[in-house]
Structure formats: C-alpha cells, structure tokens
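With one protein chain removed, the remaining protein chains of the complex are shown where they sit.
The chains carry the letters A and B, assigned in the order they are written, with residues numbered from 1 in each.
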Amino acid sequence: MNPISDLIRNLADQHGRNRQNLLPILQGVVEQEKYLSEYSMIEIARELDLPASEVYGTATFYSFLEHKKMGRYIIRICKTITCSMKGKNQVQLAIQDMLKIGIGETTADGNFSLLQTNCLGFCHMAPAMLINNDMFTELTPEKVREILSVYMNKKKEGESNDNRLST
Amino acid sequence: MTTGYQLKRADFIFKNQNDWEEILSKNIIRNPQDLINDLISSELKGRGGAGFPTGLKWKLSAEAVNDTKYVICNADEGEPGTFKDREILSKVPFKVLTAMAVCGHVIGAKEGYIYLRGEYFFLRPELNKAISEFDYYCREINFDFTIRIFMGSGAYICGEETALFESMEGKRGEPRNKPPFPSSSGYMGKPTVINNVETLAHTYTIFKYGAKRFYDLGVQYSRGSKLFSVSGDTPKPGIYELELGMSLSDFVDEFGDGDTKAVQVGGASGFLVPRKRFGETVIGFQGKLTGISLPTGGSMMLFNSSRSMFNVLDNYLEFFREESCGQCTPCRVGCQQLLNGIKAVKRGEKNAMYLDKLLRLTETMQYTAKCGLGQSIANSFSSIVENFREEMIY
Partner (left out) sequence: MINITINNKAVQVEEGTTIFEAAKQNNVIIPHFCYMENVHQIGSCRICVVEVEGGKTLMASCVTEVKEGMVVHTNSDRVRSVRKVIYELMLSDHPKECLSCWRNQNCELQDLGNLIQITEFRYEGAKSKDIIDTSSPSIVRDSSKCILCRRCVTVCNDIQGVGLMNPHHRGFSTFIGPSEDELLGESVCTNCGQCVLVCPVGALKEKDSTSIVWDAIFDKTKTVVVQTAPAVRAALGEVFGYDPGTLVTGKMASALHELGFDYVFDTNFAADLTIMEEGSEFLGRVKDAFTSPEKAAVLPMITSCSPGWIKFIEHRYPGQLPHLSSCKSPHMMLGALTKSYFAEKMNIDPAKIFVVSVMPCTAKKFEITRPEMFSNGLADVDAVITTRELGRMIKDGGIDFRFLPDGEFDSPLGLSSGAADIFGTTGGVMEAALRTVYELVTGRELPTENFHIQPLSGLSRIKTADLKIENPLAEFSFLADVTVKVAVTSGLTGAAELLDEIKTGKSPYHFIEIMGCPGGCISGGGQPRPVNDAIRTKRLEAIYREDEGKALRKSHENEDVKMLYRDYLGIPLGHKSHELLHTIYIQRSKN
C-alpha cells in the first residue's frame, strides 16, 4: 500500500470528503511530507472526486503549501519592513553562510530549505523566523547559528515535535 | 502642538479572564436584542482595521432568516506591524471564546470557527486546550455552541472577510463581490458574523462592565480603547492598550526615540504620517475631527531619520505584489507596475514625472480594485510619495 495514499485516505476519513475539507487535507499532507507532490495532489483529487486542476489551483495559491520538494526543516525568515530594519539581512547571511544555500534552495542532505516570508507578527521582537512551526525571535547572527546547530544535532537523534515559541 | 487629545492608557483586554464562566452563563440567558443594544450604545467599531460598527453587524446577522449561521473569529493577523491578536489568543483566549459563544446566542449560530493564520500554528496546542475546557463548560450549562480552529496556509489576503470564506470553503482565497455581505451570505453562503480577535475581546469587556464603561473611553466617533502594536525605531516596542482619540504627537512623545521622522499608522495598507503632521493627526475612526483621522488595526511603526522612505515603500509594494490574489486587473497588474515604477525612477530610468503617473494609477486602484487590498495601496503610496518625494528620486 502506498504510504501517501494511506495518509490521504486517513486524512479524508478524519476531516471529511467535501470541498471545504480540502485545505485541512492539503495541510495534513504538507505537515508530514513537507510538500505536495504531483502524485499526492492527484490522489487527493481522486479521493475527494475533484478535478486535479482544482486541487493544484487551490494548493498553489497558498505560500505554505509547498509544491516543490522541501527539506526536513523549512526556514522562513521574515522580510517585512520592521524585521528588515532590525537586521534581517545579517541574519539571513549567517544562515546562508552556515548552510551554504540561498533563498529558495535546499541543502544537499535534504535537511534545510531557506525561504522568505511576510510579517510573522513579532515586529516588536524583530528579526523573526519560523523553522517549520517553531517561532524564533530577536535573532542575531550568533543566535541563529546556535539555533541551527541544535537542529543539526536534532536530526541525528530523531525528529522532535515541540511546537513552541522560543526567544 | 496637541489638540487636546491626549494619550491615555487603559487596561481591559489583558485583565484576567477568570470570570469567563460567569460572564458566559449570565449573557447567554439575556435577550439577544438587549445584547445588541449594548453593543450599539457602546459604539464599538471593528478593531481589525475596517471599523464597521459591531452592534450593527451582529444585528444584521441576527435579522437574517436562516437555520444555519456562523460566528467566525478572524485571527489571520497579517498586516505588517500588527501582533496584538496573537497576544490576545495566547493570554486571554477565554474572552474570545466567550464572546463568540455570546454572539452565537445573539444571532442564532451553533458553530464558531477561529481562522488562525498558518504562521501561528504554535498557538494551537494551548488554544485547543482552552477550547476543550470551554466545550466542557458549555455542555455543563447545556449551551449548544461548538468552536473549531481552521488553519490558514500563508496568504495575507485571507484576512479579507470574503477571501477568508473562500479559503474555509476549500478554494483559492479570492475575495468575492460585495454585496451580498457576510451578514446575509458568508461562509457556505450562510449569514455569518466575522469579527477580529480584538473586537471580540472588547465585546467581552462590554458584556462584563456594560456599554457605558466602554463608551466613556475615547472620543466622539471613536469610543473605547484599542490595542496598539508598537514597533520600529522605538525604545518601547510592544503591545499597549490606549484610548482612541490621541494625537499622534502625544503618541510619538511617549513612544518615539527622539528622532522620529514618520509613523506608519495602520500597517502597509495604512498611512505614513510625516513629522510635520503629527500634531494634527488623531488616531480614531471618523474624519470629522480636526485634521486627519485614521482608522486603524493598531499597527504603529516608527521610523527615525536614518530610514529611507524609498526602502519603506519598496518593502510595502513587494509585500502587496506577493500577497495580491491576482483576480482583478487593477491590483494584479497595478502592484507590479507600481513596484517596477518606483524602482525605475530611483534608478533614473524614468524621470520624476513618472511618479505622478503612478499616483494616478494608485488612485485608479483605490476606486476600482475588487477588495480592500488593492483599494488601500493608495494610502501608503500617496502618503509616502507626496511627503518624501525627494527620497523616491535621489
């Protein structure tokens, strides 16, 4: 049995098979797989009896529903005005330096992807970034290097699943 | 120079929520019409930025005839510089849940949703716990109202109410035509009250203390208090509850770093007020006060003299270009043209007169775009270009 088909079927069982359940299902697949492959979108279309084109059209609208293969940890750094003013560029350079990737790229070992995003709602503690669902604020180049090291060690022990706000 | 509109602090929103069970049970047995009257006499207006009278909104949905109705809390806080809703949901979630339930009682809805932006996923565990507890209490007092969280996925435009409905219906978050309005046709085409997180928190205050207590704060046309998200060049970044109706110069006196060049009021879709206008600018809802009055979601970003207004405008236009849904011509193509346009002027590829063409373009967008996103780009564009024209060119 294909694990993605199983995942999708379970998500559909959990949320329902109506059009209004599409977004939670797409989110569920991204949560686990980190992106929506062509196969998974067609499977979802089949499961919900929707044209594949509509599933694509809906998924590609939302920034967080990646449709290109992403790393295990997706870093989203805020580029809106206040974070920009408070040193986002230095932080971004530190990340790029450490991981050897640019914006929109994924590390060769498939662990990290670096993206930009818009206002994360922490302007008073700028600059801010998300790594998957975890929020990090008041970043500096040193701090971000520390944070990334923790993630790099994490992958050796196995994935940890804490959704928390770190400062 | 102040106009007599001083900065006054208030403290209602983040005051403890321990009495939520009492507030809930007391208010769900009151006559819906009384509750509506309370809201109307309090003159509470929406705190998300659009400023629609909350009492009227609930009244219209209550009057709509339909067996199915919905209450939706708009927690898709995405306006640059705004971070107050997150704080409300993490510190006093029960106020929001209670307010939603009371709204359900008033309009006749049995289901409520919190549309939570994807970026705030980390709030979910605590919020879910609160909802469980809330759910438990509702069952205890035999009140039929279920609240669920619906997650967004990274689209600022979904903060627009009709785009939010589209998103919840599993479609692209593209705004609908209005009319019809949400009070008659909202989520799934049913009558829906959709309120900002903070607005709901204020209704809690009103149900707890009565309309007068709320009305006594603020000034004419702009009653009550509001949360302000302060960031940028300020020694005191953070969230502050202040009465509406203060002058911007008082605000800057309190929160500026001594070198404030301009303040962006209301986020990227708001206005940039230059120093020379601080005195005559009042933070409120109606244009009848002296000088400019600005409706606002409460985002206040301060810029000192080290900041380039060109970079600021450039940043906003990048933001809008990325977040535009792309449905209507003026916004889809307009955002692109504005961004390319100011870059071209800065690079010297187009002469300064082109800025006037761009201003006309934003005016067109203001009158013809399908939703508030395209309509409000003119706000920051014109306020920045008109007040800081030199910085656009050199």
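What to note about this one:
Everything below uses one rule, namely that contacts are C-beta pairs under 8 Å (C-beta built on N, C-alpha and C of every residue); 3 or more make two chains touch, one makes a residue touch a chain.
None of these values were measured; they are calculated from a predicted model.
Taking every chain of the complex into account, the chain not shown here touches A, B.
From the set B:D19, B:D135, B:E169 or B:E322, the residue in touch with the chain omitted from the display is B:E322, counting the whole complex.
Only one residue in the set B:Q6, B:S25, B:T368 or B:S382 touches the chain that does not appear here, and it is B:T368. In the full complex, subunit A touches the omitted chain through residues 38, 41-42, 45-46, 50-54, 56-57, 60-61, 67.
Residues 155, 172, 177, 179, 321-330, 332-337, 340-341, 357, 360-361, 364, 366-370, 375 are the ones on subunit B that touch the missing chain.
Please note the rule applied: only the chains that are shown with their structure count from here on.
If each chain is reduced to the centroid of its CA atoms, subunit A and subunit B end up 26 Å from each other.
Across the interface of their complex, subunit B is touched by residues 18-24, 26-27, 57-58, 61-65, 79-82, 84-85, 117-126, 130, 133-135, 163-165 of subunit A.
Residue ranges of subunit B in contact with subunit A, taken from their complex: 77-83, 85-86, 117-122, 124-125, 150-156, 167-173, 188, 229-233, 237-239, 264, 268, 299, 301, 303, 307, 311-312, 315-316, 318-319, 322-323, 325.
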